[in-house]
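All protein chains but one are shown in place.
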Amino acid sequence: MKFNGRNVFISPSAKIGKNVKIGDNCTIYDNVEIGDDTVVCNDCVVGEPLKAYYSDPAYKNPPTLVGANSIIRSHSIIYAACTMGAGFSTGHRVTIRENTNIGESCSVGTLSDLQGNVKMGKYCRLHSNVHLAQGSTIGDFVFLYPYVVMTNDPYPPSTDIRGGFIGSYTQVGVHAIILPGIKVGENCLIGANTVVSKRVPDFSLATGDPVKVIMDVRQYVAMGKGNPYPWMKRFDRGMPWQGIGYEAWMQQQTVKPAP
Amino acid sequence: MKFNGRNVFISPSAKIGKNVKIGDNCTIYDNVEIGDDTVVCNDCVVGEPLKAYYSDPAYKNPPTLVGANSIIRSHSIIYAACTMGAGFSTGHRVTIRENTNIGESCSVGTLSDLQGNVKMGKYCRLHSNVHLAQGSTIGDFVFLYPYVVMTNDPYPPSTDIRGGFIGSYTQVGVHAIILPGIKVGENCLIGANTVVSKRVPDFSLATGDPVKVIMDVRQYVAMGKGNPYPWMKRFDRGMPWQGIGYEAWMQQQTVKPAP
Partner (left out) sequence: MKFNGRNVFISPSAKIGKNVKIGDNCTIYDNVEIGDDTVVCNDCVVGEPLKAYYSDPAYKNPPTLVGANSIIRSHSIIYAACTMGAGFSTGHRVTIRENTNIGESCSVGTLSDLQGNVKMGKYCRLHSNVHLAQGSTIGDFVFLYPYVVMTNDPYPPSTDIRGGFIGSYTQVGVHAIILPGIKVGENCLIGANTVVSKRVPDFSLATGDPVKVIMDVRQYVAMGKGNPYPWMKRFDRGMPWQGIGYEAWMQQQTVKPAP
């Protein structure tokens, strides 16, 4: 019932890979490239034109790339001038604005709102309703939970955009806020409802408004679970170390080629 | 102007009741049943297929039931394998994922996001933008206000899903968070922005981050209003005791049949 070509518009300049499925009511704009085996569900927009489209008769849509083996769920809008690596997936009603670059195997949850000029590494998971201001930067293997907000305006309103930064492997709990230009280190666990108002060092368990570092996250003991952090030693679903373990995978990464 | 059959797709296997209206641009998937006198507004999806649909050629859509006298507002998405009781209503752009069971006369507000495997009793009201993680359970006559989040992961990321629980008659204020596996009792009032990090007993007025029980909610005095809780004695709009009062209605519920 999906993918019957009802009310679909695909630009002649779009490059659609092999075995790509495009849902009903979709619009694929100029200069979009979609990799092989990707699914674009119903009612999606890929390559949404930038604002100049409405006023500049000579407007040309910048190129947009959705990697292979991706799934874009229904009612999502991806602007032009974005790049999403292979294995990308979204929930429903996602908005990704221009000049966003997302590495391989990331997911962006239902209703999330990436405001543009966002950089995200690989294997990140944004759950539902995450808001990333312009200029936000996220490392690899970062998980952001619902209603996390990264901000960028140090004394609103201003034109002084200072995006925040979240280091690799860090987990940020629901409703947490990263204030403008703040850097959260690697391997941190940020509690629900935290307001991150100052730099948080690597391996911090931090929470509160304003944020306080409670302990080294490696000291955290969960009832009956020992030390659950760093989490990579106990969680592998969808991660590149799935089935082999993080340490074995890391060793593979650092093996030097024979001379 | 609505309901003129423009760009509508209804599966031949769907069972559509009497006097049902289906809006333009809607898709009703396989094995959906819609009760009499229900309205499905424009741009809705009912019976959205589960993930296996995209990979399993033998996929069969599990049955989905929308009760009679319901209204599903525009741009909402209801997955397959859900049951919504009679008198159900939604705002716009609601997402309800698979294996969600909702009792009679509930409403789910604009932009709310039910992640699946959610159980909700009868006469509940979810206002706008409520997020319920997988495994969440809600009693009867529960009201959740905007941006309330129920979470389920005790040490993220993990595969140890522990949904929260909210007892009947409880009210949860805006931006409140229920941490994983936490039980909120019956007849509670949870303040705005509360982080519910431990069990809250019945009849608690509780607030703060982390949550503290302030008083028995029955002791709470509102200026010029006396003791407004339990709320059932003073509020009846849309409730089954409307016009007769809660106590009279309760007596009806407990009348034993003649021997």
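Every chain is named by a letter (A and B) in the order it is written, and numbering of its residues begins at 1.
The definition used in the following text is that contacts are C-beta pairs under 8 Å (C-beta built on N, C-alpha and C of every residue); 3 or more make two chains touch, one makes a residue touch a chain.
Values in this document were obtained by computation on a predicted structure and should not be read as measured data.
Within the complete assembly, A:115 is the residue of A:38, A:115 or A:170 that touches the hidden chain. Here one chain is not drawn; of B:14, B:39 or B:206, the residue touching it is B:39.
Looking at chain A, the residues touching the absent chain are 7, 9, 11, 25, 27, 29-30, 43, 45, 48-49, 53-54, 75, 77, 93, 95, 111, 113, 115, 129, 131, 147, 149, 151, 153-159, 175, 177, 179, 193, 195, 209. Across the interface with the omitted chain, chain B contributes residues 1-2, 4, 6-7, 21, 24-25, 39, 42-43, 71, 74-75, 91-93, 110-111, 125, 128-129, 143, 145-147, 171, 173-175, 189, 192-193, 208-209, 222, 225, 228-229, 231, 234-235, 237.
Keep this in mind: only the chains that are shown with their structure count from here on.
The mean-CA centres of chain A and chain B are about 28 angstrom from one another, to the nearest whole unit.
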